[in-house]
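Excluded from the complex is one protein chain; the other protein chains are retained at their positions.
For chain A:
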């Protein structure tokens, strides 16, 4: 069996201390293999975003360990973590996080700028990513002037521009109407199928979750045992 791209072993994370201590995540284990599409499903406050942040190395787990292609993330230096996040990971957020007054192209090439790539190559690769998402004609527009669907496509272009291995999507359709949401979903799954990009989607939308190869249900900071793969294997389980 191949080494998982990301592997969480019994990880936990809590915030605050003493009486205010809040366990966001306790003892969750997940393996994510290359080329998979995985949905992390749960209600708001369930700890699903925390799990994604830990997997994306945006935060350190308090307990347990996280392996990136077999290497303990704790042993990675800050520089390597930054490189990983810059080149191997792409991020798609519900709130887009586009710089409102900068052009769409400038927003899209931000990861390349951070990576220290020259302006010519930046532009070429940024335009290629925009073309792939049919936004090339909007490249010069200010990000603030785009519609919701266009914004999310711009964000996907930004996530894609560095040819990542994994795309993390946090409620990618949360701010979109059903029709545009469906388009964005199609784009994400096409990337997963055609380019083999591993997809990790955090969502509370069961329809979106259902389109993924695999679902991880999180409830109160733990994997939901009633919806674990074993439970779902029984005929009484919900749709998968």
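Keep this in mind: a residue touches a chain if its C-beta (ideal position, glycine included) is under 8 Å from a C-beta of that chain, and two chains touch if they have at least 3 such contacts; residues count from 1.
We take it that contacts and distances are computed from a predicted model.
One subunit of the complex is not drawn; among "ABC transporter permease", "Glycine cleavage system aminomethyltransferase GcvT", "Succinate dehydrogenase/fumarate reductase iron-sulfur subunit" or "Electron transfer flavoprotein subunit beta", its UniProt record names it "ABC transporter permease".
Checked against the hidden chain, the listed residues A:14, A:82 or A:175 yield one contact partner: A:82. Screening A:59, A:134 or A:213 against the full complex identifies A:59 as the residue touching the chain left out.
For chain A, the list of residues touching the undisplayed chain reads 53, 56, 58-59, 78-79, 81-87, 91, 93, 95, 97, 99, 101-102, 110-111, 113-116, 118.
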